[in-house]
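What you see is the complex with one protein chain gone and the rest in place.
Which chain is which? They are A and B, in the order written, and residues in each are numbered from 1.
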Amino acid sequence: MNKYRVAILGSGNIGTDLLVKVQRSENLECVAFIGRSRGSRGMAKALELGVKLSDQSIEYVIDNASKIDLVFDATSAKDHMVHAPILKELGIRCIDLTPAKIGPMCVPLINTEECMDNMNINMVTCGGQASIPIAVALARTHKNIEYIEVVSSIASKSAGPATRSNLDEYIKTTERGVKHFSCAKKTKAILILNPAIPYIDMMTTILAKINEPNLELLKIELASLLERVQSYVPGYKLILGPLFENGRIVVILRVQGFGDYLPKYAGNLDIINCAAIAIAEEYAKAVKNE
Amino acid sequence: MKKEQKKLMTDDCERVYSEVSGKLDVLSGATLLITGGSGFMGSWLCEMVYYMNEIHKMDIRLFVIARDHERFESRLPHVASAKNIEFICTDIRNVSEFPREVNYIIHAAANPDSRFHSSRPFETMSTIAEGTGAVFRAASLVSDLRNIINAGSSAVYSSEPNNREKFSEISPGLPLNSKVSNSFSEANRYSETLCSAARNELRLPIVTIRPFTFCGAYQDIDSPWALNNFINDAMCKRRIRIHGDGETFRSYMYGADLAVWVLIIMLHARSGQIYNVGNSNGFSLREIAEKVASCFQPAPSVLLNTSLTGDINQSTLLPDVTKAEKEFGLKQYTNIDTAIQKTIQWYKNAC
Partner (left out) sequence: MSNNKQKILISDSTLRDGNHAVLHQLTEQQIATYCTAANSAGVPIVEVGHGNGLGASSLQVGEAAVDDLTMLTIARKHLKNSRLGIHAIPGFATIERDLKPAINCGVDVFRIAAHCTEADITERHIRFCRMEGKIVFGVLMMSHMVEKEILADEARKMQNYGAEGIILMDSAGNYLPNDVKEKVSFLKENLKVSVGFHSHNNLGMGIANSVAAVEAGAAIIDGCARGFGAGAGNAQLEVLVAVLERMGYNLGIDLYKLLDASDLAERELMEKMPTVGSTSIVSGLSGVFSGYLKPVNRIAKEFDIDPRDLFFELGRQKVVAGQEDRIIEIAAELSNSGKN
């Protein structure tokens, strides 16, 4: 049976972790692991896994377009701006894991259908992936949500240089994502780095202001959404809530990583990769059903 | 690049080249490789080589290595598209081979921005230590290699507070300590020793230069140097603020001067030598601020002692460049006033 052929562009930690996840998938096959240099640690890992390597970057995709159904772009926002039009021209689907945000935002199981119609989708942010399913549960059970706030704390060690220098972009994108999916009048995102050792798992708290909250209804909706998210992010757990406390709804989640290539405490990085794989699986199934 | 900027660049190269053309003849027909090609030093070297090829038909082949191709193309579009010039996009640490025809290598891949050293000390050390190692290993496979320039840093000197002396090549280095704040300095010191080791074991010809402070095109206006801050203040129509009493001393070598100094040292220096590169003619920050102010109409005022806490740090960072001047007949071709005017002109054109 033919698997859906994916290529991973970018041989850093994110790309390498994706590779390990693709290797586990029944529907996906990694046909190329592509970077700029064969010397990187990611390349060594890919070689160990017996995956085809290339150091030709986007050039490899251009030369082998007919053999690739989907590209995961795990390079940088700047590089993705160059790759996106090329991939579009080649007619290759792209899941953008960079902060470039060219295509629509994707949260698996929430807007899979919209993603089917778009050749380039982006994965919002870690806080977005964690909180949007909850925000959607709020929106499905309540009309006219006044305000939703999303607070994520992550281990200082899991925040690399790109995260650290792009906190402002993280906040803006997360706020936009939560607003888009929940239609709340106002949204706010906060990110906190905690240096404690042992490293903390990612924690995301959703706080909301809602007139006449219906916690019972929310609990039922939440339970079903949680289960669906857990189907692709095993480390996604409800810790507390929904509570109505001090005039606000509180839901607290914790996200532990799967520990594929990235360490377990890096749930913030894992959840994005899990989401990207989940949507790629949907593409694969859609093709199989055609 | 805008037309005015290109004109400014051609004029600069012309003016400085004409002073030293005889010393650069040997470069005709040779092949040069520059790492860190999109940095300040790399960009000026590319401009100079481009100029020598375009105007003086010197037929120099140039390979440029840098991590970021787009940055190089947007900064130096004419160079990127020139026929004798080829771009190699890679992280210097991952280089395994160089084109076999290379005769000269200028290794200038280290980022001199102290803010980068602060945020990314590990990356800073790794790029310098592993990058320099990779360059030497790749260089040892080249057939007709004549010289390598290792662009180190003046950060290897021990800078005492309130020091007023100029640093010569034999000035004392940093005391041994493993503080993270020494990451950049230590990496450069390591790379200098690595040069000696590579000369000895790999039989490579290597010359180290220790660059000081510079000005001119291809420096971001928000670079953390006093001159850039002053120009930024003036361009934003603000008063020029000097934190202390203005008695800190700095000097600036102009980019075009730097380019010919590096090329001439590369062509004529003996392997194993070390040279300071910079301008020994220092000015107080007050004088520099006043020079900047005088380039603007109306001239902004210069405010001294703007620090709310009254702390004053007087320091001097000036090179003694007698060695290079004497051995190769080099001098400063662009005086400080011209250098400041041209730097300002560049930023104005960039707006």
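Everything below uses one rule, namely that a contact is a pair of C-beta atoms (placed from the backbone, for glycine too) under 8 Å apart; a residue touches a chain by one contact, two chains touch by 3 or more.
No experiment lies behind these values; they were computed from the predicted model shown.
Considering the whole complex, the residue from A:E26, A:E113, A:D168 or A:E290 that touches the absent chain is A:D168.
Across A:K3, A:K88, A:K188 or A:K264, the single residue that touches the chain missing here is A:K188. Contact with the chain that does not appear here is found for just one residue of A:L47, A:I239 or A:A286, A:I239. Among B:N232, B:S271, B:S284 or B:Q345, only B:N232 touches the chain that is left out of the view. Where chain A meets the omitted chain, the residues involved are 147, 149, 151, 153, 156, 161, 164-165, 167-168, 171-172, 188, 190-196, 203, 205, 207-209, 239-240, 243, 245-246, 248, 250, 252.
Residues of chain B in contact with the chain left out of this view: 114-115, 117-119, 179-181, 222, 224, 232-233, 236, 238, 241, 243, 307-311, 313.
Keep this in mind: only the chains that are shown with their structure count from here on.
Across the interface of their complex, chain B is touched by residues 36-40, 57, 78, 82, 161, 164-165 of chain A.
The residues of chain B lying in touch with chain A in their complex are 68, 70, 89-91, 93-94, 96, 119-120, 123.
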